[in-house]
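For this depiction, one protein chain was excluded, whereas all remaining protein chains were kept in their positions.
Residue numbering begins at 1 within each chain, and the chains themselves are lettered A, B and C in the order written.
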């Protein structure tokens, strides 16, 4: 059961990384956390248990965001049986590693869009009307935090599915903000431009190379999702007169997406020297 | 019948505007133009006739790019029965005017993606392998020109479907370029950041307000698609050592997408004055 | 006198707006604030008094950042007589309202660059070596927070001096970050994309129209610098594994810099409809 006096924080994509840590942070801050993910009932139960042990409250949900009606049913169920949603985080990714165009089947390209772009549209479509109505009636503003990736800013080789989906996600955040910010809904696009220490994604992908990868990155060389959750919390608490719509994060030792390999040899004799006559 | 010595120029979205004018320009430049569009057999026949009267050659094709297999069949048919594709223009749009989120049904949002993003992926997926193979064997490089819109750069209110689809299109152009430029395929994203004098799109949309709209824009206030076709031609003729991947165009009197209404009152006392202390 | 156990927070451009409010926030957080500005000794004394009444400590400094050696002398004096600088905010602006090119004399264009771009370079040049050395020896990382303006992202009419200076400022933040982030210095570019409720800048500029301007903007329609100071605080406290380098802020009712006036009439029939054939 959830305390009716608590605002609801809904997580779509509640793995043990960003989604789970955000749930813990908001639960600690007085929200009732609803954690939705596709699989790993045990992992979900573990997160809920940790939140409750810390004195918070949370509800686990299993659902497949790619299924028709799944997101819509979840929103309806939460609003009806748990409480009004104040803040949401859309945290579903669609990274499939690097695949050449030939190795990217139509259904994979489409699935990337369904998870990374269409699902966000469906969530806003289902949840915003009630959130807007509550803000209009003088309630606190609503917030949608969107976890995004480097591929939303530029398309690298092998990222056909991921970049096309994330590029659409970023533009969608801008159209949602343009229509709904003046109605009291804060949409923030969080560009996670570095590796996250997330056992359910990076950990599974790298398997036994995981620890070696982190070691190679050096001290604080991988984003701690519990630290990133503090930035999500800050964004959700910004008063209406000072909202951030786009922010990036990366470890101190990572090269930002806009810097190519800052190789002096290349840069002073190639790119950097392009074009103008030194005269 | 097409002259086997002519390179093939394939247009997806061959209306009387950009697509049709590009077909005329490339036909005049020695290409055999293949004009594909969904409807208006008469309009297509008219374009082909105009090209032939000018001494060029062209083939009309009716096809619905949103249908499974349509783009794939078209590419196979052209390569088998007409000739090897050297240059293509993907010119399908998905503008549906401005619609609030509530007025944007799921199927409309998906259709926008199918036409503006997925179709481009399918075209590259179907046509690039043969184009790469020909370039590898020492043939001239292949080219994919992509007509894009303002919504690829920023999402405005009411543009949920269009911006999400076009944002994905731009990132896809970057991933395609990253994988295929070094293999001899030139992908150029052409940001059309202004109204185009196109009877089949703007004309139909505005109906009897069309002439008034153009009059209001003033002399040369709307892009002439025949003029824009010269820029497409220039891009397709760039040698490999100097390729443009992103370019914008707009009429001289239009405000570019990155400038908001340059109102001195607002700008000197609002935005422009944001932030720093004048001290 | 400053408590040697307190880290130093240096403000360049300590007016009653962003700079002064940031000083209060960091003083409340345990820093000794050094407030530097060009003029208004009384205003400075008032800020210091408010900080001390709140139990904090601060030092006022008068200096003209445009003068040769002024920034260098300030840094040397603070490091020698007050304490090691841990965090700095560069908050000097160079907004001169809207001026046509003809009304922008060479000296004005140069002054804009001296205040908005060259001064930041000089501050980093003077302060970073000691900050890097302390970080290398295991101290907490150093931070440089840079207040920036809309003009850093796009140049509007009448903004020749301001935009050229701010565009340089943003690129400089990226080059500083590229060299110094891996050495433990966090540089954050804060894009203030809206009007700030700042008596010393906007207030002076608008004079008796100030209250009317704020009224027109509506509730929470102008950025409260004390609220923005919380975002500066959050950025300065981010651990090294999760640094933000670029973030924007604006009031909920403001149109972001990337959206032009979202006028459906214009957008569905002009820009939004540009380019692709609807077929």
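Here is the rule we use: a residue touches a chain if its C-beta (ideal position, glycine included) is under 8 Å from a C-beta of that chain, and two chains touch if they have at least 3 such contacts.
These numbers come from a predicted model, not from an experiment.
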Displayed chains contacting the withheld chain: A, B, C
Chain not shown: contacting residue from A:14, A:33 or A:185: A:14
Contact with the hidden chain (one of A:33, A:85 or A:153): A:153
For chain B, residues in touch with the removed chain: 141, 174, 177-178, 181-182, 184, 186, 220-224, 227-228, 230-231, 234, 238-253, 255-256, 258-259, 262
Interface residues of chain A (partner: the chain not displayed): 13-15, 17-19, 37-40, 91-95, 97-98, 116, 147-151, 153-159, 162, 190-196, 198, 200-202, 204-206, 213, 223, 254-255, 257-262, 264, 267-279
Hidden partner interface residues of chain C, rising order: 100-102, 104, 106, 109-110, 113, 117-118, 121-122, 124-125, 128-129, 151-152, 154-160, 163-180
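One rule holds for everything that comes next: only the chains that are shown with their structure count from here on.
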Reference chain A; chain at largest CA-centroid distance: B
Same-site or different-site touching of chain B by its copy chain C, using the half cut: same
Chain occupying the most central position, where position means C-alpha average: A
Whole-Å gap between the CA centroids of chain A and chain B: 32
Geometric centre distance via CA averages, chain C-chain B, whole Å: 41
Multi-chain contact sites of chain C, meaning residues that touch two or more partners: 223, 255, 258-259, 262
